[in-house]
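A short worksheet on the structure shown next.
Excluded from the complex is one protein chain; the other protein chains are retained at their positions.
Right after this comes chain A.
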Amino acid sequence: MSSWDDDETAASAAEAATTDVELLKRAWRNEKAAPEVLRFDSPLVSRVREQIQLLEETLNDFADSGVDDLVVSLYQMDLDRTLFLLRSYLRLRLQKIEKYTMHISRSDDLLSRLSPQERRFAKSCAEIMEKHLEQSVLSKLPYGYDSVTRQSLSSTEDDMVPEPQLDTFVFCKTKSDVGAFQLDDIGEEVVDLVADDLYVLRYKSIKGLVEGGRIDLI
């Protein structure tokens, strides 16, 4: 994207944007492929928003100073693509929260992966869904069967909460040598993960590696 630049003053801003945009693209790809919601990268998102603002101001300056239309539209394109990445990243997360709202609200670990605004959204989502289900179904059912999360009083745990399928297969690519990696608890399947190789594995096994940034989902 920044190979189009020949304007010195904007070059350094654009270079920094490339690194952050690449990071955002990576976060976006991971979020798209992962079945559960991943950790919210708050500093990255704030930096990207600052750079978007900088780009918008640069574009406004261009419009005033009459810079060549082609250059303007290239910067505009860059801005649009970054904006799309940011919006899509936030949207993907919101839609995952919508889908698994009750599961997320029960787990402190999952709640800690959300931004404060997302946490508030998750809480409202869960409340709204509960109210809806209670109003339409549960209030009409006999006593003892009217819990949202449990089938009946005789259930030993919350057995009516939908959870994401963590053992779906995902395509992934290693960033560096990981070496022999154990795929499951029993120690039966061990895979040698070499740098820059493509694999298709169950998400559950490589969850830790994704969080640590050592493997990317595609």
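The definition used in the following text is that a residue touches a chain if its C-beta (ideal position, glycine included) is under 8 Å from a C-beta of that chain, and two chains touch if they have at least 3 such contacts; residues count from 1.
Keep this in mind: contacts and distances are computed from a predicted model.
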Listed names "GINS subunit domain-containing protein", "AP complex subunit sigma", "pantothenate kinase" or "Transmembrane channel-like protein", matching UniProt entry of the absent chain: "GINS subunit domain-containing protein"
Omitted-chain contact residue, chosen from A:19, A:117, A:165 or A:182: A:117
Among A:32, A:99 or A:173, the residue in touch with the chain that has been omitted: A:99
Touch with the omitted chain, as defined above, among A:22, A:50 or A:80: A:80
Touching residues (missing chain, whole complex) on chain A: 49, 73, 76-77, 80-81, 83-84, 86-88, 90-91, 94-95, 98-99, 117-118, 120-121, 124-125, 128-129, 131-133, 135-137, 140-142, 145, 151-152, 154, 160, 162
